[in-house]
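One structure is given here, and the rest of the page talks about it.
Every protein chain of the complex appears in place save one, which is left out.
Take a look at chain A:
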Amino acid sequence: MKAKKIRFLSVIMIIFMIGVLSGCSKATDGTATKGNDSTSTNGTTDAPVKVAFIAQNMATEAMAFAAKEFEKYGADYGFEVIILDAKGDAQINVQAVDNAVAQGVKAIFVTPNDINAIIPSLQSAKEAGVIVGMFSSDLPEGNHDARDFFVGVNDNQAGEAAAQAFINHFPDGANIVEIGGQAGHDAQNKRHDGFNNKLEGTNIKVIDYKATQQWATDQAMAIAEDMITKYGSEIDGIFCHWDNGGTGVIQALKAAKMDNVYLVAVDGCRAGFEQVKSGEQSVTIMQNFSNMTKKSLELAKDKLDGKEVESVNFIPLDIVDLDNIDTFTAPEW
């Protein structure tokens, strides 16, 4: 009798959740795999070539968006794109590469969780005749022969661009607080290095730096609150490593009624755009995932056609502020 009641309860809960979640089904529209359209840009009706995008972690919105873009543009280059998720785990990343090769893909686009751990599996993939493209993060120097090309933004440059924004805005010097992304993450390290190297010898002073444990808005907000407590009106500007973290910084500044702090963040996502438009954020350094995706697909196609391609392909970063924001297409992600 008890077991029946519990089963009944489970069914009721599941029905309730399905009922509510089905109300959200609109949000999932358009996420189905595209790219299996067999008609290429050339108008040919050849069977699409199977390629794989191996995302470092689909739980991050940048990767989820990049996956969408691969699915969206794959067919334009005659590819059927399969998406594999490494779930933020270096070991799963390696397995995903092996699985893709086993599935007979002709090219892989890999975003690594660990740029060193992935090397042996990429070498094996290359030996098996698969074209290996690195997406967003490159392999360390001296190991570039394990891949065919790299497409991405230079996170060092992102940090440098942020520093340049501060140099331009504060010709007489300023006190800046830096709020980093996930501690130890490749992008976080490079943005931090680029930012601080560029500021060396200038009159812009980084008075404090704290990285978050994850790329989490609430953690960025908590750090901003603590820095405001510590330095108060001494803070002239804040560099946050990502736009959604910037949202938390904005909330902290609002609560402290500090509306003259110059805020620069990286990503150029929808949140960054909206915040720049509203004047709450001064600058967003935009990395264009659509262009990165298209460039990766183009290079893979060229390699398949036997053409030589550039080894390192940086997609330029756009510095978006209130003056030029209308010249950019607002991002989806």
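The working rule: a contact is a pair of C-beta atoms (placed from the backbone, for glycine too) under 8 Å apart; a residue touches a chain by one contact, two chains touch by 3 or more; residues count from 1.
Everything that follows uses one rule, which is that contacts and distances are computed from a predicted model.
Look at the chain that isn't drawn here: its UniProt entry, checked against "ABC transporter permease", "NADH-quinone oxidoreductase, subunit M", "Thioredoxin reductase" or "RNA polymerase sigma factor", names it "ABC transporter permease". When the full complex is taken into account, the listed residue touching the unshown chain is A:A271, out of A:V110, A:A271, A:M286 or A:A300.
The residue from A:N93, A:N113, A:T217 or A:N313 that touches the chain not shown here is A:T217.
Only one of the listed residues, A:F65, A:F135, A:F149 or A:F239, touches the absent chain: A:F65. Contact with the omitted chain, checked across A:D208, A:D302 or A:D321, is made by A:D208. For chain A, the residues in touch with the chain missing from this view are 2-3, 6-7, 9-10, 13-14, 16-17, 20-21, 23-24, 27-28, 30-31, 58-61, 63-65, 67-68, 183-184, 208, 210-214, 216-218, 221-223, 225-230, 232, 244, 247-248, 251, 254-256, 269-271, 274, 332-333.
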